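Please read the structure below before turning to the comments.
Apart from one protein chain that is not included, each protein chain of the complex appears where it belongs.
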Amino acid sequence: MKTKVLTLAVAAALLPTTSAWAAPTISDLEARINDLESRLTTNEQQTQQAESSASAFEFHGYARSGLLMNEHRTGATDTGPYMTAAGDLGAPVGRLGLEDTNYLEANLIHNRKLDNGSSAFFKIMLADGVETSNDWTADDSDLNVRQVYAQFSNLPSFTGAFENSTVWAGKRFDRDNFDIHFLDSDIVFLAGTGAGIYDVQMSDDWKANFSIYGRDFGSVESAGTDVENYVATMNNHIGQWQVMFSAMDSKDNEDVTDDSTATHRAKHGLHALLAYHANSFYGLQDGWSKSGVLIGSGLGAQLKAIGSDGNLNDDAKAVRAFTFGVKDINKTWSVAPALMAEYSQDRIKDNDEFKWGTFNVRVSQTFTENFEMVYEGSYQYMDLDNSVSSAKGSYYKATISPTLKLDTAAGFFERPELRFAVSYVDWSSDLDNYSVSTATGASTMGNGGETLFALQMETWF
Amino acid sequence: MKTKVLTLAVAAALLPTTSAWAAPTISDLEARINDLESRLTTNEQQTQQAESSASAFEFHGYARSGLLMNEHRTGATDTGPYMTAAGDLGAPVGRLGLEDTNYLEANLIHNRKLDNGSSAFFKIMLADGVETSNDWTADDSDLNVRQVYAQFSNLPSFTGAFENSTVWAGKRFDRDNFDIHFLDSDIVFLAGTGAGIYDVQMSDDWKANFSIYGRDFGSVESAGTDVENYVATMNNHIGQWQVMFSAMDSKDNEDVTDDSTATHRAKHGLHALLAYHANSFYGLQDGWSKSGVLIGSGLGAQLKAIGSDGNLNDDAKAVRAFTFGVKDINKTWSVAPALMAEYSQDRIKDNDEFKWGTFNVRVSQTFTENFEMVYEGSYQYMDLDNSVSSAKGSYYKATISPTLKLDTAAGFFERPELRFAVSYVDWSSDLDNYSVSTATGASTMGNGGETLFALQMETWF
Partner (left out) sequence: MKTKVLTLAVAAALLPTTSAWAAPTISDLEARINDLESRLTTNEQQTQQAESSASAFEFHGYARSGLLMNEHRTGATDTGPYMTAAGDLGAPVGRLGLEDTNYLEANLIHNRKLDNGSSAFFKIMLADGVETSNDWTADDSDLNVRQVYAQFSNLPSFTGAFENSTVWAGKRFDRDNFDIHFLDSDIVFLAGTGAGIYDVQMSDDWKANFSIYGRDFGSVESAGTDVENYVATMNNHIGQWQVMFSAMDSKDNEDVTDDSTATHRAKHGLHALLAYHANSFYGLQDGWSKSGVLIGSGLGAQLKAIGSDGNLNDDAKAVRAFTFGVKDINKTWSVAPALMAEYSQDRIKDNDEFKWGTFNVRVSQTFTENFEMVYEGSYQYMDLDNSVSSAKGSYYKATISPTLKLDTAAGFFERPELRFAVSYVDWSSDLDNYSVSTATGASTMGNGGETLFALQMETWF
């Protein structure tokens, strides 16, 4: 009886001013809390589902597409970062404003994760590259599958040195390939079909990768040739140093013949890379830089795309040095210089000798959150002797490119970029009709002194 | 002491009848609320993540696939909306029941959004079209990349007239292309590689788009030809009116020669479209309609696919009129008439003269939530003179198609549709062996009077 009265009194006292009618009791609130808890539990589960089904699939890609026109209002399809006579040797020049191709890479990824933390990763990469500006490109299409592989991480059975290692098999680009974007050139491009393991902990600050990649010289179906090259690689990361060794073996390669074939096609190859990955721009803050040397012999003389070139002389020798970096000078200006040079001899024919060096610098000047001016200067020196004929000279390019970005403050590698570019390219006339290849009718540089106008999109994500 | 007693009293009073044992105190409830709040906060963040990772990718597409058989139980591969002699001129007939191809467009889209509201949109379109019914089509495949472009919207640096404009670059179908679906014909199909800007606000109800598209005549790789055509377009939307101007320039086109080449291939072209987009079916409610006129000269005489045809005479002239609409008469019946007609002269050869007109009507009759009967009647008149020979006559088609849909109430453009169709097609015998092309062995219409049976899926999403 008494408590009843008390309750009402308390209830009245607790009556919220907002309430239109009666005061809620604690049990009212409790009921609502119970309801909230069960709703939230359901919702948490649904969120989990949505999250996991969303994260099971990933879409990533790279693409560039645009128009390239010269001052004669015609297409300029013989341009690009490998347009010089030394391009056949893998000598790049600055890419900005030279690219006429519509190129894309589309990665479709499937992730699977177990509760114990172990995970499986599967990737397909579709890629295509065409020059035509048309929308229907069935006759020109190069659409193909560049990667298809699976890898495991954090397997409970992997312990000790293998505890944090990742194991894979299939067709892929090696995880640790890296490039000088501005030259459209990888430092090493190790790729093919095989298997391997990453991040074997050899000691506290020494991690090693081991892999075997297969390559084919020529095309299996179309050319009918099927010479396999097997590349065994050990790739070491010791602190900021990278030391990479590759050995390759292609038993039948010496039997292949074509009209520009090497004097004596190599059956074996050796390749080494020494690189330093610096967290600073040659000691300066707000930047980074990478420098190194590559050396190879026989099939290893193709220093970038390891083991991909069968048309190398058995005593081919090549050495390449590179250094590049990126530095934010202030809120407005950033600079990215790059240097790459190579010497090779007895590369294809006995007594051939090739020297080239490229210096490139890209500079960006920010005007607004979305607009920047990008400038690129590129120079390449060539001294080329294919054992039959020789040529020597220089290539020059200057480009200015008004560029739109979502956020210019995000720096050089923020994409997408929508750009207009005007370039002037010229070179020594001595190079005009020269070709590294001794094949009859091999394509040459042609005449220099051309102005190029480009409209281009570039993105990656 | 006293309060203690009181509390217990109150607690007892507040004891919910459901509770098995003791009454919860306010602090109990507060603790549970605190817990709920922190759980909900976490859950809200996870939901955000799931939402953004889900919305970063979009999959859209169009596809049709099916069987087409004639009354002789053999494939009918020479049929389709462009099956008539005038089809080479871009004259379509009603598509329902005529399509033998398995065609698809798959769009993979990546979205990126900044907190300031600006966004980047990236699209790849894969497309393929084959006639074979087989599941492995590597030998017939036309799989190719029709679009690859990026665009920015709501850039903070874009102000004033550009505040709501969208800027893009790459390879694409123009955003404002529109079509008569029932004829499988765009009114304008502006596409290619280039750059442009949409929705520049010229005045209160006047928006303009500006773009430059490049095209190639012929195939770069396969045909070895590489004649570029550059199309500059200004496309205006003034209220419900659309006024579009295009000028094109193809410097080297006059030098191209093939056995059916134009008398004097055009180097330049002009093209204009005037269209009215009505929110009513010619004044009636529950519908819409679009009407307009296109006119072009030289390279602009290809009125639909602007700048895509290099084999046009330098003084080619063409004019095209169109009108079409969709009207829901009642819950059961809907009707969609379409009219398109064109006159062109000196189009390919001097003194050639081509007249054609198509009238098509599609009618749907709803029976249940999932089933409707679709009827299509199509008529085309042709008066064709390629300067060497001429032909005149008519084409007729009648189709009846039982159709399954997820929701017939959603109207003509609800997809997917699973349909069976029976069509009867016939035409004037005068047209049987006539070809617009003067090339030797050019394909002709053949004989009419055929019954066609189709099983087909069509979808877009």
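Each chain gets a letter, A and B, in the order it is written, and its residues are counted from 1.
We take it that contacts are C-beta pairs under 8 Å (C-beta built on N, C-alpha and C of every residue); 3 or more make two chains touch, one makes a residue touch a chain.
None of these values were measured; they are calculated from a predicted model.
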| item | value |
| --- | --- |
| Candidate in contact with the missing chain, chosen from A:Ser157, A:Ser203 or A:Thr257 | A:Ser157 |
| Sole residue of B:Gly75, B:Pro156, B:Gly218 or B:Gly411 that reaches the chain not shown, by the stated touch rule | B:Gly75 |
| Among A:Ala195, A:Val361, A:Val422 or A:Ala442, residue touching the chain not depicted | A:Ala195 |
| Footprint left on chain A by the chain that the document does not show | 6, 9-10, 12-19, 23-26, 29, 32-33, 36, 39-40, 43, 46-47, 49-51, 53-54, 56-57, 108, 110, 112, 114, 118-120, 122, 124, 126-127, 142-152, 155-158, 167-173, 191-195, 212-216, 219-223, 226, 228, 230, 249, 251-252, 308 |
| Residue ranges of chain B at the interface with the undisplayed chain | 2-4, 6-7, 10, 25-27, 29-31, 33, 36-37, 40, 43-44, 47-48, 50-51, 54-55, 57, 59, 61, 63, 65-67, 69, 72-75, 77, 102, 104, 106, 126, 128, 130-141, 143, 368-371, 404, 406-407, 416, 418-420, 455-457, 459, 461 |
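The rule is simple: only the chains that are shown with their structure count from here on.
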| item | value |
| --- | --- |
| Chain A and chain B: spacing of chain centres that average the CA atoms, whole Å | 34 |
